[in-house]
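Take a look at this one; I'll ask things after.
Apart from one protein chain that is not included, each protein chain of the complex appears where it belongs.
To keep things simple, chains are lettered A, B and C as they appear, and every chain counts its residues starting from 1.
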Amino acid sequence: MSAILEPLSSVCLLLGSFLLLTGALGFLRFADFYARLHACGVTETLATALIILGLMLQATDSALPQFKLLLILLFVLFSSPTASHALAKAAWNAGVRPRDRRGRRDIALPPGDR
Amino acid sequence: MDVLSYFNYWAVVVLMMLGFFIVIARANLVKKLIGLNIFQTSVFILYISAGKVIGGSAPILSDDVTLYSNPLPHVLILTAIVVGIATTSVGLALVIRIHAAYGSVNQNDILKQDQQC
Amino acid sequence: MELLVNIVLLILLVATAGALVVVRGLLASTMLTSVYGLLCASFFVTMDAVDVAFTEAAVGAGVSPLLLLLTVAAIGRGEPRPVGALPVLAIVLVPVTAALLIIGTLDMPPFGSPDAPAHTHVAPRYLQLSGEEIGIPNVVTSVLASYRAFDTLGEVLVIFTAGVAVLLILATPGQRGSARPRYVPDNHRDPHTILQIVSRILIPFILLFALYVQFHGEYGPGGGFQAGVIFASAIILYGLLYGLPTVCRVVRPAVVEWLSAVGVLIFGITGVFAMLSGRPFLDYSVFADDPVTAQHIGILVVELGVGITVASVITVIYYAFANQFETAES
């Protein structure tokens, strides 16, 4: 049993770590707020799910840690996209606009979208 | 002398001094409270570091653990944190009142207004 | 590995504090304070101080930045002002103090050594005997609610007093208590439907988790202080999304003010109850014949008092601040 679970857990953890790194890179390097939000908002949910899944597959004596991890996972799945949504909306309402690729000036939007 | 065994203490000193610096060098009262908070947490970190035993585990009794970290600092700091937020909020309330009375939270402005009276 | 995590976290803490020195904007400072709280709490986890980490997570990363933010919002962000004269006094004073303190640390026992003076007195007794005497696994709770319960009563009183002080300071004339809302937020323009619905699903679970923390504090990390803060933060979340008037209808300010006193009274009466039977103050042995059961009951009651006081004081403080903020500009 553990001969299957252990590699599976490692794969999940590795994949999650990789996603985290890519998200962090985007968060650091991208030009405007929305691109950065996109970079870490998208990777974050999947990476969190993968890492928690990887931890759940680790062998333990009792099932309680797995249950708690499941709760954390459920909560993150609910709250993380909501937080991203709230952030994007608040930033838009506060007048933050997408920028061009170099991050120098705002992208011109059709008049209806302002 | 092993540098690593003093690293925690030095980090505490640096944190404490950064907090101290904010308290005396920044004129904004909210900023001063933030500085005070940093100062306060540096004391928390000192206590908790002192309570750590290398190789020990959290002070929750269990049959298969023999070495625990010291629970006493944990108790002291646990209550201190909640007391800290309560007292900080008193400070913040005072800041709001000062702002209502003087129209500013900058210590220099407030002193200037006091001298004019 | 443990040491590596410890060192990295401390360096990050110092860096955040350094950034707090440099950053001038109050909103930016508040966000950094939140990060600082999270880092602090992670550090406490690596130091095995699970209960402390619990508290610091709820307070340092949750409530404290929110209160700071409410204050900043009530007083306005403040116009950027020209950088003043160099703080000569601070620049001279801080390195001198730092040097003195560092010399002081050289006399400290090496970090983590098991035979440091702090570990040889009192603490071993707690660790060895609390299992038999109190009968609960979490030594921190035993010490907090039984061995040093009188100390804890003092702390709870300080928290209660702070709540009263905030009410006194922020109460405006002609208004009994500042927590009575006057400002009705304009929710039509921006209804926040998604946030409201998701939070409505999550809030009951947060409250449930707070209760779990409250009553599980004897067996794992948790207890009245932590549960109180988590409970209050659920109320704060509700208030932020539905507006102060709504949350005041659900959790009436008068009731909360009253409850903050009730919690202290529960704690105090537990102590007096023992005195009535001719035992010392806060001696739990009067509650049952079996000393371990008596300790259990005593700790449960006392922790309940702590939880009620902490939750209601933080709610009271939130009401007072939120009211200031919502009436500030109108």
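Keep this in mind: contacts are C-beta pairs under 8 Å (C-beta built on N, C-alpha and C of every residue); 3 or more make two chains touch, one makes a residue touch a chain.
Here is the rule we use: contacts and distances are computed from a predicted model.
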{"item": "UniProt protein name of the chain not shown, from \"Branched-chain amino acid ABC transporter permease\", \"pH regulation protein F\", \"Phosphate transport system ATP-binding protein\" or \"Hydrogenase-4 component F\"", "value": "\"pH regulation protein F\""}
{"item": "Touched by the hidden chain, restricted to displayed chains", "value": "A, B, C"}
{"item": "Among C:160, C:209 or C:225, the residue in touch with the chain that has been omitted", "value": "C:209"}
{"item": "Of C:240, C:261, C:286 or C:300, the one touching the omitted chain in the full complex", "value": "C:240"}
{"item": "Missing-chain contacts mapped onto chain A", "value": "9-10, 13-14, 16-17, 20-21, 23-25, 27-28, 33, 36-37, 40, 44, 48, 51-52, 54-55, 58, 60, 64-65, 68-69, 71-72, 75-76, 79-80, 82-83, 86-87, 90-91, 93-94, 96"}
{"item": "In chain C, positions touching the absent partner", "value": "1-2, 5, 8, 12, 15-16, 19, 23, 25, 27-28, 30-32, 34-35, 38-39, 41-42, 45-46, 50, 53-54, 57-58, 61-62, 65-66, 69-70, 73, 185-186, 189-190, 192, 195, 199, 202, 206, 209, 213, 220-222, 226, 230, 233-234, 236-237, 240-241, 325-326, 328-330"}
{"item": "Sites on chain B contacted by the missing partner chain, in the whole complex", "value": "57-58, 60"}
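Basically, only the chains that are shown with their structure count from here on.
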{"item": "Minimum number of chain-to-chain touching steps separating chain A from chain B", "value": "2"}
{"item": "For chain A paired with chain B, centre-to-centre distance based on mean C-alpha positions, whole Å", "value": "32"}
{"item": "Computed distance of Cα centres, chain C from chain A, in Å", "value": "29"}
{"item": "Distance between the centres, which are taken as Cα means, of chain C and chain B, whole angstrom", "value": "13"}
{"item": "Junction residues of chain B - those touching two or more other chains", "value": "none"}
{"item": "Set of chain C residues in contact with two or more other chains", "value": "none"}
{"item": "Residues on chain C engaged by chain B in the complex (per definition of touch)", "value": "3, 6-7, 10-11, 13-14, 17-18, 20-21, 26, 29, 33, 36, 40, 43-44, 47-52, 55-56, 59-60, 63-64, 67-68, 71-72, 74-75, 78, 81, 84, 87, 89-91, 93-95, 97-98, 101-102, 105-106, 108, 110-114, 116, 118-119, 122-123, 126-127, 130-131, 137-140, 143-144, 148, 151-152, 155, 158-159, 162-163, 165-166, 169-170, 219-221, 223, 225, 228-229, 310, 313-314, 317, 320-321, 324"}
{"item": "Chain A residues touching chain C - in the complex, by the definition given at the top", "value": "75, 78-79, 82, 85-86, 93"}
{"item": "Chain A partner contacts - residues on chain C that touch it in the complex", "value": "190, 192, 194-195, 198, 201-202, 205"}
